[in-house]
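A single protein chain has been removed from this complex, and every other one stays in its place.
Up next is chain A:
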Amino acid sequence: MDFDFAALTSILALTLRLSTPLIFAALAGLYSERSGIFDISLEGKMLIGAFFSAVAASASGSAWIGLLAGIVSTILFGLVHGLASITYRGNQIVSGTALNFVAAGLTVILGQAWYGQGGRTPFLSGAARFGTIDLPFAQEVAGVPVIGPLYANVLSGQSLLVYVAFLMVPLTWWILFRTRFGLRLRAVGENPAAVDTAGVSVPWLRYRAVIICGVLTGFAGTYMSVAQSAGFNRDMTAGRGYIALAALIFANWKPVPVMFACLLFGILDALAIRLQGASLPIVGTVSVQFIQALPYILTVILLAGFVGRPSPPKAGGVPYVKER
């Protein structure tokens, strides 16, 4: 029993860590898509953010400079998508796909050119990484049954960025539903003509959404290379951008459901890691490949309409052209 509970807390703690980049990325997608700009390039942006934050962190020795570099790089990268989709009214899926290819290639080439380690960046340690934070009284309450270990071992002792990610969820909800910017953002994704005739600039709103998307994917990438790992590996995002996209659709573009969807994918990921080689009652030894495939299988099932009809922003993917 004792052992099982310890295993449970460790799976839950891992779930929070694994959900964090998904939450950042899915919320990033939420801002962009709610404004009417479909963003399939979350994956590429995370990769860019992870790479440049690791580079900056290793060069400067500061995780914070790494974060800054990650955010700036993803904003610039995202603006390419904005320029293609908003100003030049291009096809958003094509632009996003192209950017994913660019990100995958660029990070490896630059990494190889600069460090010659097959796309890896140097190992980060000390202040160049985001360490863990102990919440107040974590040690004191650790002895309390059930709640104590959950607080001390699951909630406490995570990276700062984990807490930031979870705080972003209510913040996003508040921005979306309680501020003028949020009202206009939701409106421009549904009916840009209504926003335009109300005297509000459609492109400027959408550019701001794309920039916020860049900031959040910058956090996602930085978390992966500077907090979760100690450096950048080629293709280290491994499809998490797409899973975040799936979570966003599954959650019907709503902030709080987005968090739960990301937690669901996170727990599957955590189980995949913890259950490798473990033997379960009835099933016997679980095949590693099966467990690792679970999040992706879930993605397919969810997106195949298992969750009812998603209702995406109506003007999503459609460039706005002023017309009568």
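As a working rule, contacts are C-beta pairs under 8 Å (C-beta built on N, C-alpha and C of every residue); 3 or more make two chains touch, one makes a residue touch a chain; residues count from 1.
The rule is short, and it goes like this: contacts and distances are computed from a predicted model.
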Among "Sigma-70 family RNA polymerase sigma factor", "Succinate dehydrogenase / fumarate reductase iron-sulfur subunit", "Aliphatic sulfonates transport permease protein SsuC" or "Nucleoside ABC transporter ATP-binding protein", UniProt-listed name of the chain not shown: "Nucleoside ABC transporter ATP-binding protein"
Hidden-chain contact residue, picked from the options A:Val94, A:Ala194 or A:Ile273: A:Ala194
Residues in chain A touching the chain absent from view: 177-184, 186-187, 190-191, 193-200, 311, 314, 322, 324
